[in-house]
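Before any comments, here is the structure.
A protein chain is absent from this complex, but the other protein chains hold their places.
Each chain carries a letter (A and B) given by its place in the written order, and its residues are counted from 1.
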Amino acid sequence: MSINLQALSAQLLVGLINGSFYALLSLGLAVIFGMLNIINFAHGALYMMGAFCAYFLLNGLGLSYWPALIIAPIAVGIFGMILERTMLKWLTGLDHLYGLLLTFGLALIIQGIFQNYFGSSGLPYAIPDQLKGGMNLGFMFLPIYRGWVVIFSLVVCLLTWYLIERTQLGAYLRAATENPTLVRAFGINVPRMITLTYGLGVGLAALAGVLSAPINQVRPLMGSDLIIVVFAVVVIGGMGSIMGSIITGFSLGIIEGLTKYFYPEASNTVVFVLMVLVLLVKPAGLTGRAT
Amino acid sequence: MSALTDDSIPTARRSYSDEMVAFVLMTALLVVVPFTGVYPFFVMQGLCFALLACAFNLLVGYGGLLSFGHAMFLGTAGYFTAHALKVWGVSPELGIIVGILGAAGLAVITGLIAIRRLGIYFAMITLALSQLVYFIYLQTPFTHGEDGIQGIPQGKMFGIFDLSQPTTLYYVILIGFLLGFLLIYRAINSPFGEVLKSIRENEQRAISLGYKTDQYKLLAYILSGTLAGFAGSLKVFVAQNASLTDVHWTMSGEIVLMTLVGGLGTVFGPVVGAFVIIAMQQYLAGFGQWVTVIQGLVFVVCVLTFRRGIIGELAHYFRRSL
Partner (left out) sequence: MNKKIAAFLLGTTVAFGAISGAMAGDKVVKIGVLNDQSGLYADLAGPGSVIAAQMAIEDSGLTKKGWKIDVISGDHQNKPDIGVNLARQWIDVDKVDVIADVPTSSVALAVNNLVKEKNSILLDSGAGTSDLTNSQCTPNTIHWTYDTYTLAHGTGSALTKSGGNTWFFLTADYAFGTALERDTTAAVNALGGKVVGSVKHPLNTADFSSFLLQAQASKAKVIGLANAGGDTVNSIKQASEFGIVKGGQKLAALLMFISDVHALGLNVANGLNMTETFYWDLNDGTRAFSKRFQERMKNKAMPTMVQAGVYSSLIHYFKTLDKLGENPHDGAKVVAAMKEIPSDDPLFGKGKIEPNGRNIHDAYLFEVKSTSESKGPWDYYKLVATIPASEAFTPLDKSTCPLLKK
């Protein structure tokens, strides 16, 4: 089979874009899991809220994509912190599965409300003028916006990694994960840190939502199928390391892109098949610690 | 390890006579239903989901393993039975067997993968596996993808009972449900069930007592998946179609919800939970997606304040086992 370079590189780009979303979402999941020991099932719904937030900002307040990129993650992040303060907080000490069930319920509520008001088909969100059009790179046609998504996500992922692994704040955070009592003894407000961490994870999801809006349209169910793929990504990568989630997210996107070129029929399933293989060989995940 | 179920009722206090009375009442009520003018299709659907929830409860309530992918067994058995009935033209009883075998096979394969991890990971893995199964069914020709398998002939059970007669069908479904229910009840109260519960309480202790806990967990998973498949096969005769809805993760979520509402780890909870949720969907059908919102709210309320579920709370209040 002769390889059509243009088609292959274009599919790889599509894969990288999905990979960006996987990375941003699994990163958020890992951050939240590290601190709260909760698998945030509402992550997909909050990602969707990010996209809707951008849509409202544009159509309600006339604020373009660029301010939305900052406002939406903050707004949805605050919403997330309210959820944490009013509900998730009460699950401390209970089986971790209750966190999964509670956030699943929250996801249903959020998605249901949006579906009621906006139906289940997509609302259009235009690509910002500055990123419209495409470049002919010779070997492929690159839509500028899609290139932007990949680069911007990568930068955000690396910044998050830096924040957690290389700063003082991150050090407290990691310490609080390991031993909350000890960190409290140092005079640090652990509950507030938990809330902020949840807000950070949620903000990352909302940011992914804004980035996705011009590509995937704004749809109430846009996060619901994505989150399951991200769960598989998390199982593959393990939730032990921040860098692990970033690398796993992007790599799986690329693998999906390759599958779309070589064997499109399997592109929906390849991530799950990989998950099965990883579980058979290395049950704790590629970078994870055993539970 | 904390568990999902409430164990404030000591095992010694379990009274089988309470459960027997409840069982007889339930059966009597279900036997007279066709004479009350209730829409039989609705009750039959409820029975299938009740069996499904009971099968699910066997795994989560007694084994402590929360599967978020149980729809895959419902859907697989449904597709297998539907295909056997429609394309191969087999008899209903054979169709059910084909469906159950399909679900059992899937349970063996996915069980071997999923029980490698516990807790949250187990939930995520079963969810991902069921999504894999979903995509396979979306693309495999025999399921007819989005179109589903439609107009499935109901046939004659054992060559005698004409299942296209609503009353006959009702009693066949009822007997199927009761068989499944009793089998689960038997499993819970067998030595196998006791070991399962001890693994749920403290796996390390069970291991130190010499039990190969992985084998028990796998067996519980397979039994649960197979019985969920039985429910899926029965449902084909009621709905006369098999579709992607039954394999989708939203269905898996509904199964969890039914069991949670009724009471995790209670004998009758899943039955009540299933009927409550089905009735809710039925009555609220006109309100569009608000049904989803209400289901979500029920989830949240159950988790935050009502973790024992309806039957669990009742049992707790009356200090009885149900």
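In this text, a residue touches a chain if its C-beta (ideal position, glycine included) is under 8 Å from a C-beta of that chain, and two chains touch if they have at least 3 such contacts.
Fair warning: this is a prediction, and the values are worked out from it, not measured in the lab.
Check B:81, B:110, B:241 or B:295 against the missing chain and you find that the one touching it is B:241.
Contact with the undisplayed chain is limited, among B:17, B:36 or B:208, to B:36. From the options A:63, A:188 or A:215, the residue with contact to the unseen chain in the full assembly is A:215.
Across A:59, A:120, A:167 or A:189, the residue that sits in touch with the chain not pictured is A:120. In the full complex, the hidden chain is touched by chain B at residues 22, 25-26, 29, 33, 36-39, 41-43, 138, 145-148, 150-151, 239-241, 243-246, 268, 272, 275-276, 279, 283, 285, 288-289, 310-311, 314, 322.
For chain A, the list of residues touching the undisplayed chain reads 4, 6-7, 10-11, 14, 115, 119-122, 124, 127, 134, 141, 143, 145-146, 215-217, 219, 222, 260, 264, 267.
Just so it is clear, only the chains that are shown with their structure count from here on.
Spacing of chain A relative to chain B, judged by their CA centroids, is 32 angstrom. In the complex of the two chains, the chain B residues touching chain A come out as 1-4, 66, 68, 113, 116-121, 123-125, 127-129, 131-132, 135-136, 138-139, 249, 253, 256, 260, 288-300, 302-304, 307.
Interface of chain A with chain B (complex): residues 39, 87, 90-91, 93-102, 104-113, 115-116, 224-225, 228-229, 231-232, 234-235, 265, 268-269, 272-273, 275-276, 279-280, 283, 291.
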